[in-house]
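Here it is, the structure in full.
Removed: one protein chain of the complex. Kept in place: all other protein chains.
Note that the chains are named A, B and C in the order they appear, and that numbering of residues resets to 1 at the start of each chain.
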Amino acid sequence: MLTLDCPYCGVAAEETELHGGGEAHLKRFGPASSDEDFEGYLFMRENPKGVNFERWRHVNGCGKWFHAARCTMTLEVFGTYSAQTTEPPKALLAKIKKKRPQWPGYGAEK
Amino acid sequence: MSTRLPNAGRLLNRSKAVEFTFNGKRLKGFEGDTLGAALLANDQMMVGRSFKYHRPRGIIASGAEEPNALVNMGQDGRFEPNQRVTTTELFDGLTATSQNHWPSLEFDVGVANNYVARFLPAGFYYKTFMAPRAAWKHVFEPIIRQSAGLGKAPKDRDADRYEHFYAYVDVMVIGGGIAGLQAAKAAGDSGAKVLLVEQTRHWGGRAPVDGAKIDGKPADEWITETLAALAAMDNVSVRTRTMGSGVYDHGYVLAYEQVADHTPGDGRPRHRLWRVRAKQIVTATGAIERPLSFAGNDIPGVMLAGAVRDYAINWGVSVGDRSVVVTNNDDAYRTAITLKEAGLDIPVIIDARAEANGDLPNQARALGIRIETGKAIAKVKGGKRVTGVAICQQAGEGAVLEEIACDSVAMSGGWSPVVHLWSHCGGKLIWDTEQAHFRPDADRSPTGADGAAFVVPAGIANGAMGTADVLVDADKAGKAAAKAAGFTAKRTAAPKAVQVDEAALSPVWIMPQGAGPKARMKMWLDYQNDVKVSDVQLAAREGYESVEHTKRYTTLGMATDQGKLSNINGLAILADSLNADIPQVGTTTFRPPYTPISMGAIAGEARGEIFQPLRKTPIHGWHEKNGVYWEPVGHWRRPYCFQRSGESVEQAVHREVKNTRENLGLLDASTLGKLVVTGPDAGRFLDMMYTNMMSNLKVGKCRYGLMCSENGFLSDDGVVARIDEDTWLCHTTSGGADRIHAWMEEWLQTEWWDWKVYVANLTEQFAQIAVVGPNARKVLEKLGGMDVSKEALAFMEWNEGKIGGFDARVYRISFSGELSYEISVPASQGRAFWDALHEVGAEFGAMAYGTEALHIMRAEKGFIMIGDETDGTIIPQDLGLNWALSKKKEDYLGKRAQQRSHMTDPNRWKLVGLETLDGSVLPDGAYAIAPGNNDNAQRNMVGRVTSTYHSPTLNRGIAMGLVLHGPDRMGEVIEFGKTDQTMVKAKIVDPVFYDKDGEKQNV
Amino acid sequence: MKRYSAFAVAREAVRYHQGWERAWASPQPKKRYDVVIVGAGGHGLATAFYLGKNFGITNVAIIEKGWLGGGNTGRNTTIIRSNYLQDPSAAIYEKARSLYETMSQDLNYNVMFSPRGVMMLAQTQSEIRGYERTAHANAYQGVKTEFIGPQRVKELCPIINIDGPRYPVLGALWQARGGTARHDAVAWGYARACSDMGMDIIQKCEVTGVRQNAGKVVGVDTTKGAIDCDKLAIVVAGHSGELAGMAGFRLPMESVALQALVSEPIKPCMDVVVMANTVHGYMSQSDKGEMVIGGGTDGFNNYTQRGSFHHIEETVRALVETFPMISRLKMLRQWGGIVDVTGDRSPVITKTPLGNCFMNGGWGTGGFKSIPGSGWAMAELVAKGEPGPLAAAFGMDRFKEGRFIDESVAAGVAH
Partner (left out) sequence: MSEAVSALNNASYAGFVEVTEMGLQGMITLRGDLSSAAIKKAVKTAVGVGVPEQRKMAMADGKGAGWMSPDELLLLVPYAQVEKTVTGLQKTLAKAHFMAVNVSDARVMFRLKGAGAREVLAKVAPVDLSSDAFGEGDLRRSRIAQVAAAFWMSGEDEFTLVAFRSVADYVFGVLKIGAQPGSEVGYL
């Protein structure tokens, strides 16, 4: 039963107040894009064992979308941050790296 | 025989006798009894039958670990199977019956299995019952099902109610023994908010039974004082009858409070399921005693030594006049001493160890009890109860040295910490060779949201076995938990206790060491599922080497006690068979709940009318009073039609269609989504949301729009009205309002966050009523207040003002092909407006109609319906809606997806109208069948029916469907297959069946 | 290998069952195999079995990180049905169902396939339409199903509350030859048969790398050393992403927890399998007497094999409403499995960017019921290098082309 800190409300929202929105920081591809890029955008997923960047909506709450960095093996939450960004905050990446020296880093799988 | 001892029983209120029945027999007990204690006090040795062999089963334990003594309890709405008698509080009028036998507990035909037990080893059913093929389903399986299962299935609806409760604490302490009490005290002293729960109704656990002295006082005194101290702290709460049943991620604990099980029908909720969020959890869950594996260790009267002691001291029950004690450790001597001091006979203590010279054995000797070391039980004699034991050398193969008569056997194989709650969320274990048990590995504890440990084991649950150690460990645990929760623990010393010095146990996994196969087939590991030493050895022999394989192959530990007694013993046998160390073999995964919890408690208050939210429009009440036949739409209920007396649903629908076409129909359209989109970028935003242009819509006008998912598929449609320069009102489908609102917010928040747009969902602010039919204008004119003439309010225009005194916004749109106005008024006035329309409209033939009439009328007009023509795999192009796909826009959600090869494939099925040659109604969902089969030998299909109705207007069947190259095949006749393999012929036609030129709606 | 039979059991009983031989060998890996299959779950073992049976390929190793059948094969609710809507799904699930019919005899291991019948309740108008559509499709796909009315539902399952206040039962899609089987036995039976054909099942052996050369797989590195192979088949369900990562390609998949629970055992009260998709819950009664209950998947990526309790709550809530009598039963045990879900919630049986590497996964909630059909189709793909008719539609290229196999359209969630 996850709890995630909503960066907008400042509450530790619990899973029943949240709605998961899948992988974070996907780049949208529109009409001019290649089949590969479009397929990647809509379907291909990192699905990592370990640090995962994902989207959540505080649906039974302020209604805002936000981002979370979470470990899919331990469910540890490294941090949550604004939805209005195209990549994780540097400070958060540093924090994760410190906690998980083995972690290849954001986007390393891509 | 087992009886009640005079004036013993620390938990009894002897002044209050309690009556209950078992298998119809009227019996007496006392307040404070468990059902188990009371049954034993009445010499009810046998209480049930085992799962597989239907062997006689008696009470073996005194708590949650009891595998045997399960009964049917209560009656009718309060009947419940598989009640554990050892944890069931006795109350006046309790009724219980034994389980899993026919015709009676004493004479059970199922016992036949026992006589052929030799032919029914573990997994025998995997090797047999294979021929003839049909026999499994029709012969073997039914027999197995009948003889399996335990209690009877309840028949009636549950008479009780249940509820949930959310609590948030710094430290939750699970277990109310001296460890839990001390841990709670230590944590509470730091100022942390503490919740302490105990599964029974009593505090203190086993300490008082074992005669512990704490800070120089008897345990009972210390417990009372500590409880008083806890009661004095505002930051500490304590609850009995509340079991910590599961530990989940991020500090979520499930606690199961049995509020009224002991007072049925007193109006309180029966169970309350607590969902606790704890920063730290202390598991002070104690330990469970292990049986010893000797032949006949399952005969009623063979019990755990600790349990025998509990019954004597807590409930003043002697389970036998002559009790043999058999052990591999010192603790069991406490039982012998207790019984002896109670004036009962202990013919012998059989100790498998070479010597026994600890304090307790010496006390026993001093009391004149005979002690036989290095010995074992070769076999227990008796059938439905113990009559004696045969003694042999533990080291030998079981040659009988002596037979001793007795009526009960108290056994102890040592104690295993209760590590369930530690393990639920990933806590790991280490093997303690000294104590021969698994205990929590402090270095590998469960971790929480912050990645740090959040469970702290305390006392015996952490492997601290002596009273003094328990208190020190618990004090440490309580302080550690408080610290981890952000508090500073007080510098206080742990209470002191005299620790009886106990000699080490010697692990004994079978008795005697060299017992042969025949004897091993009589050594029970899992009493309820009838798993024996020989079964585990067989599993190992056959290659089911992983502990999971063995568990599943033999069903060891899969009974209702989840292996509380059998797991370690079984593991040891498996390890021995594989010549491996026990830690190498490892344990099975511990899963919640610790002991079973009621489904009712899990469901909580959600049943009947409030099982799920039911959404109601302001006009809902009128519908209920006017013969409505409901159709669930999401959480809404919409009128499918309104039946009049003697009318079938179909007749009602046809009446509603005809009346709407000929006179005046009124539809409650309040459930339609109404989203207001406003801001300088609103037009640009809607151009992305919809496939067609919305930015160029003129103020005062309406336009029908389509929405697609990013994957290209149609997801919603509706009429959009331009309210002012910056504001649009978007109608969605009834099911779509919340979904589309969320969809818009998602794009605004996560993709185009710099666009200046706000969206609000005003669906429920308004009641919306469709006024439809040739007389629509007349009724509005009669109500008066707004010019609704063709000139003032043309088709696809809207206007707002007053109608009949109501604040109204009027949209001149039509989904039926008739002259039609959709009028929205504030929800608070919705019902009044509806009534007014009926009143004023009476002379014009006003009549309510439902969703089915709506569907038929739109189908007659060839309008598509989201959810009928679409199913999540349909793109606008399939439905001939290309006109709604803007060519001017370079992008909209779904546009890129619609460029993929399969989406542009000319062979996609396309929308057409369908007319059966014989005028009949095509079956809903029928497929168009073409000659031949595909590579998987399935018939070739070239189309399907998406909507099909009897049209009362045309008095024939009409349908829409998707057909391969359909639009190019007008007039062609194709065949649709019925489920009975017969075919219906239908002609491909234009989907618009009625008023092709739209004259009626444009008047 | 000695055959199993009632006679064999009797013969062994005489000598206290001391004479039983191992059900399967546990060898050390050889240096090289024709085919290495990663994953000794039901799908992996079935793939191996049909490679041997249908194509005579027996120089095969099945490599398993843990214990055979220890993943989703041993964690599901054992439901078998083939009443799917889309042609490709109906084809492969019906193939699987028909193979289950004779599996006990084919494997000489009683997997207790029990065609007790599966019903999917229709509790809304749109469900009625969806299931009627499925019944029509099934009629021409060779799948025997029928749409039945509420009274028939009540006859078949008397403990159902067909006129609950919220969602009265309006009918059901009924597949009489659907049912259940003993999940562990399916894995064990295949394992025994594969071992008997001389294949090596290597347990406690984790793949740590996929060795490649010029766009082809040459072998795998494992915790028991390097193993060469001509062909590699990856059949690891929830762990597909990890293996694909080693092989260097991405998948349209995510791994989520799927939860289930059982009640304490009671005497028989329910002979059929009931699925209620409107309220999200399904239930059957095992031969042991436990009510076996399943629900939906968690809404986030998760490899812990633990689920969130509120999903259990939603499922139980739904079933207490549908079967009021279970309110006074108790939940004995809950658990979770990790299922891999694709973009259209249908599986992939597919070639990969590596010529001689093949992948089978993405079964989501449909894994157990498909095991034999999946193995059959996968074996053909591996043996021939090209998909046969059963697998043809399940290639991974469909996501690029937009050619989806979407079952959610009629049956709601596919369990």
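By definition in this document, a contact is a pair of C-beta atoms (placed from the backbone, for glycine too) under 8 Å apart; a residue touches a chain by one contact, two chains touch by 3 or more.
Bear in mind that the values here come from a model prediction, so they are computed numbers and not experimental data.
S.K.: Of the chains you can see, which ones touch the chain that is left out?
M.R.: Within the full complex, the chain left out of view touches A, B.
S.K.: Specify the residue from the set B:Ala503, B:Leu762 or B:Val992 that touches the hidden chain.
M.R.: Within the whole complex, the residue contacting the unshown chain is B:Leu762.
S.K.: Among B:Gly74, B:Pro269, B:Gly413 or B:Gly665, choose the residue that contacts the chain missing from this document, as touch is defined above.
M.R.: The single option touching the absent chain is B:Pro269.
S.K.: Which residue among B:Phe91, B:Phe119, B:Phe140 or B:Tyr168 touches the omitted chain?
M.R.: Going through B:Phe91, B:Phe119, B:Phe140 or B:Tyr168 one by one, B:Tyr168 is the residue touching the chain not shown.
S.K.: Residue by residue, what part of chain A touches the chain that was omitted?
M.R.: With respect to the unshown chain, the touching residues of chain A are 8-11, 14, 16-17, 59-64.
S.K.: Applying the definition given at the start, please give the residues of chain B touching the unseen chain.
M.R.: Those residues of chain B that touch the unshown chain are 161, 163-168, 193, 237, 239, 266-269, 272, 275, 277, 605-606, 609-610, 612-618, 635-636, 676, 678-680, 756, 758, 760, 762-766, 802, 805-807, 826-829, 831-833, 836.
Just so we're on the same page, only the chains that are shown with their structure count from here on.
S.K.: Distance-wise, how many Å sit between the C-alpha centres of chain B and chain C, to the nearest whole number?
M.R.: Each chain's C-alpha centroid was found; their separation is 22 Å.
S.K.: Find the geometric centre of each of chain A and chain C from their Cα atoms only, then give the gap between the two centres in Å, rounded to an integer.
M.R.: Taking the average C-alpha coordinate of chain A and of chain C, the gap between them is 30 Å.
S.K.: Distance from the CA centroid of chain A to that of chain B, rounded to the nearest Å?
M.R.: Here chain A and chain B have centroids separated by 29 Å.
S.K.: Which chain C residues sit where two or more other chains touch them?
M.R.: 304, 308-309, 400, in rising order.
S.K.: Quick check on chain B: which residues sit in contact with 2+ other chains?
M.R.: 248-249, 252, 426, 711, 897, 900
S.K.: Where on chain A does chain B make contact in their complex?
M.R.: My answer: residues 1-3, 14, 21, 28-31, 33, 35, 38, 42, 55, 57, 59, 63-65, 71, 74-77, 83-84, 99.
S.K.: Chain C touches which residues of chain A in the complex?
M.R.: 1-2, 15-16, 19-20, 22-23, 35-36, 38-40, 42-49, 52, 54, 70, 72-75, 109
S.K.: For chain B, which residues count as touching chain C in their complex?
M.R.: 51, 78-82, 118-119, 121, 124-131, 133, 136-137, 141, 144-146, 148-158, 246, 248-249, 252, 254, 275, 425-426, 517-518, 521, 534, 538, 541-546, 548-549, 552-553, 555, 558, 560, 562, 589, 591-593, 596-600, 602-604, 606-609, 611-612, 614, 631-633, 640, 711-712, 867-868, 871-873, 897, 900-903, 923-927, 929, 934-939, 941, 944, 977-981
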